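Removed: one protein chain of the complex. Kept in place: all other protein chains.
Labels run A and B following the written order; every chain starts at residue 1.
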Amino acid sequence: MKNAVGREIPEELLNSGLRNGKGYEVYQGKGYRDGKYIKKQGPTTKIYQKPSESKILPSIREAVIKSGLKDGMTVSFHHHFRDGDYIVNMVMKEIVDLGIKDITIAASSLGSAHDPIADYIEQGIVTGIQTSGIRGRMGDVVSHGKLKTPAILRSHGGRVRAVEEGDVHIDVAFIGAPTCDEYGNARALGGKSDCGVLSYAVPDSEYADKVVVITDTLVPYPNFPASIHGINVDYVVKVDEIGNPKKIASAAARMTQNPRDLMMAENVAKIMTSTPWFKDGFSFQTGAGGPSLAVNRFLEPLMVERGIKMAWAIGGITGPICELQRKGLVGKIIDVQDFDVAAIEDIRTNPNHYEMTASEYANPANKGAFVNKLDFVVLAALEVDIDFNVNVITGSDGVLRGAPGGHPDTAEGAKCCIIVTPLTRGRMATICEKVVTVTTPGDCVDVVVTDYGLSVNPKRQDIIECLDKAGIKHVPIKELQEKAYSMVGKPDDLQWKDKVVAILEARDGTILDVVREIKPYEM
Amino acid sequence: MELKAVGTAGTLESSDVMITIEPTKSGGIDLSLESSVINQYGRQIKAQVLDSLKRLGVENAKVIVNDHGALDCTIKARVECAYYRGCQCDVDGTYPWGGVIR
Partner (left out) sequence: MSIPRPKPEKFRLRRTMMFMNAQKPGLIKDAYIYGADSIMLDLEDAVAENQKDSARFSLYHALKEIDYGDTEVIVRINGLDTPHWKEDIRVVVAGGADGIRIAKTESAQDVKTVDAAVTEAEKEFGVEVGRTLLMAAVESPKGVLNAYEICTASPRLFGVAISGGDYRKCMQVKVIPGGIEMLAARGHLLVAARAAGVQCFDTVFTNINDDEGFRAEVKQNVEMGFDGKSLVNPRQINIVHEMLAPTPKEIAEAEKIVRAYREHAAEGVGVFTIEGGKMIDIAFVPGAERVIKLAKASGIYEGDL
């Protein structure tokens, strides 16, 4: 069945039961489920009536046993430790050693730190993956059809919706935390591996049947203000190290010096200033990639010139936006993840830098998340096609190597979604006829800025008028694509097998696209 | 002009291609191709390399192509450079621009 972005979705997936037994719908377009009422699925909790002292267990193994984890169950993890994470591998090793099998991992994201999971997939021990990001060896084995069921890939907001709506039921959540007390109150600051916030772990703590916090730094009770509340936690385990601090928080994000990135960033800033939303009190989110991050630098003089300030910035936070705030140009920073040491240091000390939950950030199925009030979001892309569909998950070889992250959430929520990407990367045409995989639907994408010019989605005549008035030149996206192909040649179509290896869920839980098993290349 | 030795040109940088041409006595062109964009451009890269070799009159050679997303103009340039290096030509000699180099 063809969906609203023209992707053929196999009928048999719709009633395959992959959505925790419920049927799937295909993607119907922007805002399809807006205004509907749904019932949240509550987790199992436990009565603690008598005086008690501690929830500490001696080992992860003990916690796995006590949690009652069995064959066929679902475990969850968060990705605040990024490439420095030890938790996923430590926990999965114990699960495998205990002989538990047919496990589904439902993580907020997974990365190249989790290569060992690829082995468990190949051995048939891990049979389900639900995540935002999938990279490295795991992406490879899944793309080659080794996972028993299709991986389900969701945006950050879509994941919270899925958890709350019961599309995925987490049996046991394993939450790594930089600090924790004996009763399970956990924070992202104060230990050996500070990660700033624990936003993505909050829904897991609230909706999993069993919650295990794993820390390397036990602190006295009560560890407040807590990100993960002890009232939701069953067990606490202390280990030597939860992660590699160097990889958890990268060195302060440096502004790119690449002239191409800077040129694109400057153009993004100019576009923003030409719209009615660039006024005192505007809101903003930008990615951590080179050109997206550099937009901060070009906004500063434009804001000063107009005498306006940003009311709030959200998202994955990096040093440059904190710096802008220190200069008095940003009211509040509302933080869902920290990408560099500068951002972590800032949330430690700055009273106007707040932690929010993943639900508050981007969940389409609560009563209004931050993304819905965003004026501008600036995002990167691997590919954008002539219908403005964006791919951030599959590479030019068709292998899974990315993450939708907050991309689809912010794109749908924001008043003006700007994608910034070079026209070509090496020989890859970034602006193409048809993206390999749709991860953000084109009806949510407003402007695409490249090093060869920019294009506005014809759905946004209001933005076109603004640019015309400001004398900012723009071209039909088809022109950009043709220019790209004139440089790199028309790419051959990728060769796929029939087997679906991953489902791309739209943030509302409909199916946006599927990824099939890649055929080895034959010349 | 005849291939006398192994000729190499190009780098492993992004947007570049490294080409190695080794003379052989017979057996035609033995091409091995690695590319970061093989699924989408493998066919075109191979055709470009073979086309350039044919124009240069190379009939027998072992050719290794290690591509990191080079455009056709770069592929041609690297094949030709590797070839003339393999022929041990004078670096500042007179080259057939617009002739077999085109």
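Going forward, contacts are C-beta pairs under 8 Å (C-beta built on N, C-alpha and C of every residue); 3 or more make two chains touch, one makes a residue touch a chain.
Just so it is clear, the structure is predicted and the values come from calculations on it, not from any experiment.
Residue B:L71 is the one among B:I21, B:I38 or B:L71 that touches the chain not shown.
Residue-level contact of chain A with the missing chain is found at 257, 259-260, 262-263, 451-452, 486-487. Touching residues on chain B toward the chain that is not drawn are 9-10, 13-16, 70-74, 76-78, 80-81, 84-85, 91-95, 97-98, 101-102.
As a working rule, only the chains that are shown with their structure count from here on.
Taking each chain's centre as the mean of its C-alpha atoms, chain A lies 43 Å from chain B. Contacts from chain A toward chain B in the complex involve residues 396-398, 425-428, 487-489, 491-492, 494-495, 518, 521, 523. Within the complex formed with chain A, the residues of chain B that make contact are 14-15, 33, 36-44, 46, 68-72.
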